[in-house]
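Removed: one protein chain of the complex. Kept in place: all other protein chains.
Chains: A, B and C, in written order; residue numbering restarts at 1 for each.
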Amino acid sequence: MNILILLAACAGLLALRFVPKMNILGWLVGWWAATFVFLRWGINPPLPTSIQGMFLAILTLSLLAYISANSAHFRFALDRAVAFATEKKYTVALLVTLILLPCLVALRVYFDVTEGPAPPLSSRTIHPPPPVSIEVAGRTIDLVNDDNPYRALETEDPAAFAEHVANGRRVYYENCVYCHGDDMAGDGLFAHGYDPIPANFQDATTIAMLQEGYIFWRIAKGGPGLPSESTPWLSAMPAWENFLTEEEMWDVTLFLYDFTGHRPRAREDHGGGGDGH
Amino acid sequence: MMNALKICVFTVLVAAFYSYVSQMVPQKVTYPPEETELGADMTTEELVVAGEEIASGKGTCLTCHTVSGDTGGRFPDLANIGLVAADRKEGFSDVEYLAESLYDPNEYIVEGFLPGMTPISDPPIDLNDQEILAVIAYLQSLGGVATVTLDTELRWQSEENSAAAAASQASAAAGPSAENLSGEELFAMYACGTCHSVTEPTPLLGPSLYNAGNDFSTAELYEAIMDPDAVVAEEFTAGLMSAQLNATGFYDKISSGQLKTLVDYLAMQKGGS
Amino acid sequence: MKWLARRLPAGSLLFLMLAGMTLVAFWAPDAWAQDAAGPVEYRSFPVVGSRVVVWVIAQLHLMFGAFVLAVPMFALTIEFIGFRNGDKRYDDLAHEFTRLLSVSFSFTASLGALLTFFLFILYPRLMEYLVSIFDWTFMLYACVFFLEAVFLYSYYYGWGKMPKWLHLLLGLGLNMVGIAIIFIADSWLTFMNSPNGIDAEGNLLSTWDAINNFTWMPINIHRLIANICFGGSIAAAYGAYKFLGAKTDEERAHYDWMGYMGNFIAIAALLPLPFAGYWLGREIYAFSQSLGIALMGGTFSWLFIIQAVLIGNLFLAANYYLWLSMERIHGAERYRKFTKWLLASITVCFIVWATPHSLVATVEEARAMGGSHHPILNVLGVMSAKNTAVNVLILTTYLSFLFYRRANKEATVSWAKTGNIVQFGILAAVVGVVIFLGVYGYFVEASVRIGLSIPQVGLVLFAMISITIIDVFMFRNARILGPIEWGKIPNRAQYALFFIAITFAWTMGLMGYVRSGIRQHWHVYGVMRDTSEHAFTPTLGYAANVVSVTVLIFFAFIAVVFFLSSLSGKKQLEAEGGASP
Partner (left out) sequence: MEGETVIRNVTDIAIRVAACRTRRAVRHFSRSGFLSCVLAACLGVAGLPLAAWAQPAPDLGSEEQREAGRSLYMDKCAQCHGDAGQGDGVAAPFMRPMPRDFTAGVYKVRTTPSGQLPTDDDLARVIRDGMPYTGMPPWPQLSDDEIRNLVYYLKTFNADFSGPYGVPDLAEIPDPPSFSEASAERGRAVYEENQCFDCHGMAGRGDGSSAPTLQEQWGNHIRPADLTKRWTFIGGATRQDIYRTFTTGLDGSPMPSYSITPIEDSWALVDYVYSLSQDDPDYATAATARYAADPVDPAQGRAAFGEGRGAYFPVVGQVIESGRSFMPGVDGVEVKARYNADEIAIMLAWHDMSAETTGENAPDMAVPPTEQVVRDTVASVWSDAVAVQFPQEMAPEGLPYFLFGDAGQPVDLWFADLASGAGRSYVGRGSGNLIAGETDPSVHATYEDGEWTAVFAMPRDERFAEGAFVPIAFSVWDGFNDERGNRRGITGWYYLYIEPSERPSPVMPMLRAGGLTLLALLSIVGLMRFRRRTSVSA
């Protein structure tokens, strides 16, 4: 967030208050412009243009609603527009607008054409739904119902659990650290070379939102095991089933949660309905 | 009328607006995950992929073999099998060697390993010739270059086994008659001997059943077959047998009559006394 | 008997015919199964394909069904209000609402029959399986449906021709039967999403467990509320349509009022709808993480951005209508100055709700953001922020209502000032706590976060109820500043009503798609795979186009319904000697 820009936008709006004979149209333009400036330059790192566009569209809708939700405002705006288009004293201004607007549009087109096209955008689904079950080393793991087999040790046998976590720590720092980073913030040594960049486990919206089965699936099957909705498969996540044993993969899952202090999403008990499933 | 027209236009515009908004979000088609199906016109590359899937799934190869490059496993590691297959056995090309070790695995045993693999063309794994070709293609690709296609002919291939459909019909037809098999035949058919020996007291992958009749009650034998993980003898891996039996479809195939015959057969094994 | 004979062809005959078709369709698969060499899994439909046909027809059936089930609910309520306070206006309004019913009911039945027909023809294997699970409920459904027809027609045609208490009782029966219908039908489709009561191979263990599956009740409740919303908005659209075509001031006044009532019902029902939606989402997550992620995190996460745009528009339009409505009330000028703050709140909430979690960004933008997530948007993109936004949105809309309610009133009670302060205090405190919980939710683990939505909802409900109670007492014997001049409202407001109706219909279409779409390549999730050529999940743009077409077809049909109703209305007016509404 760039405080200076925010302050400048606010100051601009405040200044409008002191403009004599300020009318509703002026206010709307002022608000729109201030928001535009803030969204465009006031946020650091900058918002993607797609999001800027969406926010401005919502704002435009709101401002239109505002002006037409009051008949006096609406009539005023309409009158002004009609007056601008028809009355003699605005003829020069009207002509200037009629010339200037198409020129601006043409200029925009000029920039679009000369800037050259941008590389194709690839959008991919960040959290694709996991399959119902996966096969690891000939064993079927039911991702719907199976839990981390060692999670229960946390309460039953803390010493054994600590051993599993320690093993997970070893696995992590031997295998995962180059991409996911020493502090699991997704900023390892090689993170800058991959797109998408490695997941940030410290972020409350990654592993904290997911059950351990999901994490296990991502570890075991890696980028090549993503479903078709997550194409293109640029993910550099290896299919760890080729390197690690099942136990090691569960252990490293335990360690991820242990290190970041997150808790895996719990399997919820179902309130209504039968329990036959 | 004018009103009705205006409303019409308005409705269309609003619907179009929402359609437009929906075109603005990422457009992605999600296809169902692909099933391994062996089409008649599969290329060698597709065979490699299919074979990999069979090897880790239905074929249960990875229960015993590893593909990590580490030596010292139960069965030979397959990481470079495509490379070494060509000159492993004199007079055999790599395809021939691989085929032999799949159809007739105990014909050649890699030094340092015990015989124990079951022919994968037979029940319970029961791969048909096409699937075996896919597995060969996959094995060749490990360290080498896959060359086989579905048209590759091997001398191990059986006449009646050549078509997948025929194979499935044959097994369906064979179903009822299997009721009359003896316990020994069942033991062989379900490849129990891969992991359990009935002739020697030495354990293979699973405990020896040399003295099963004395060691276990009939009830224990039933349990050991139907729920292998209930009691696992020390030094043996839990889950291995159930995974193997599940993967080969043992529980789907065996009938209660066969089960009884098999248990009775095992209960007769009293080699220790 | 004469009136029955005259009107039977309009609705009932059609219905009987289609009921017959349903039965035929019901028994047909056996016949087909026998003549074909093996069991047929799928048949194809020319041009658009079987999936789109079933999709569109099911959606149309659903929309008409929703309308037919919802209108009796509020018709009965309005009739009851009219009965209690003796205001003829309410009774007429209720009657006018039911007038839309009879034709719609025929449409619903035809579409339902068509749907069954196509399902059995095009998806025989699936239907065979569903029949094997739900055998007797299909029969029950047919019976209940027949009962519905009996109740509906006697309720409508018996208007004013029987004692009022009996008529009200009939209306109650109609609603009961209607709810039974939707519950039975819901059990089938929720079973496909969250199968229950079966073993691993899909064999039936218990039909009751299959009915009472994870998502059955949430869907039931969600649909009931949504139906009222939808019915109200369509009724409001009817009022708007009549208003625009009205010739006299009296007509205008009447239809302005009707539009207002319809919209009031729709918005009042809209307020609890998000809560029901979250309950449903939670149950889906509880049933299976995969389904939950498909719903919220996968491709469909973008669908919920579209939904946010729809709902945001709905709230905006509803508030807009209220603000415009206040122009017909003397004394409302006093509240005009709050409009901009309400609007600001709505805009901010709208923006928060529509912020996607995974962004579309160029590689440069992604690099600048340091990943696929923006540090600021990331905070807005997750559930706790959106929950908060929805709650604040609901409170804002409630505030608009409150202003509308007291627009021409001035409290005369001695404690008016204190009352105002208390009301404001409650509101401010609740908003504050809701936002605090939203922010706090970001820092706690998922299970706690999900739990936080309950106090949020509770607080919002508490605020709305307590403020309303204070308001009612405060404005007892209030000084009236001026009359409400019904009919004095700009046409823009009527278009806002259309906008709300279309948006509702579109939202229903979209939600129908996502409910069935999250199963992806499964007919019955995890049990029966969809092996047809339509097993893939289409793009959202494609789905949106199908929804748009469905909505347009629906409104074309609705136009026919309006037209036919106005014909019969004319006749009735003539028959009753041209009584003014």
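One rule holds in what follows: contacts are C-beta pairs under 8 Å (C-beta built on N, C-alpha and C of every residue); 3 or more make two chains touch, one makes a residue touch a chain.
Everything numeric in this text was worked out from a predicted model, so none of it was measured.
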Option touching the unshown chain, where B:I120, B:L133, B:A146 or B:M241 are the choices: B:A146
From A:N44, A:T97 or A:N145, residue that would touch the chain that is not displayed: A:T97
Where the missing chain touches chain A, by residue: 81-82, 85-86, 94, 97-98, 101-103, 105-110, 113-114, 116-117, 119-120, 122, 169-170, 172-174, 177-179, 181-183, 185, 187-190, 192-195, 202, 222-224, 228, 231-234, 236-238, 242-243, 259
Residue ranges of chain B at the interface with the undisplayed chain: 45-46, 48-49, 68-70, 79-80, 83, 141-143, 145-146
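Note that in this section only the chains that are shown with their structure count from here on.
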Touch-based graph of the chains, sorted into line, ring, star, complete or other: complete
Most widely separated chain from chain B, with each centre as the mean of CA atoms: C
Which of A-B and B-C has more C-beta contact pairs: B-C
Centroid spacing, where centroids are CA-atom means, of chain A and chain C in whole angstrom: 29
Approximate Å spacing (C-alpha centroids) for the pair chain A, chain B: 42
Residues of chain B whose C-beta touches two or more other chains: 26, 28-31, 33
Set of chain A residues in contact with two or more other chains: 50, 123, 125, 131, 229
Residue numbers on chain C that touch chain A, as the complex places them: 194-198, 205-206, 208-209, 212-218, 282-283, 285-291, 293-294, 297-299, 301, 312-313, 316, 320, 323-324, 327, 336, 339-340, 343, 346-347, 350-351, 354-363, 365-366, 368-378, 381-382, 442-443, 445-447, 490, 492, 520, 526, 537
Chain B-touching residues of chain A, taken from the complex the two chains share: 50, 123-125, 131, 135, 137-140, 227-229, 231, 242-243
Chain B-facing residues of chain C, complex: 241, 244-245, 298-299, 302-303, 305-306, 309-310, 356, 360, 495, 498-499, 502-503, 506, 520-521, 529-530, 535-545, 547-548, 551-552, 555, 559
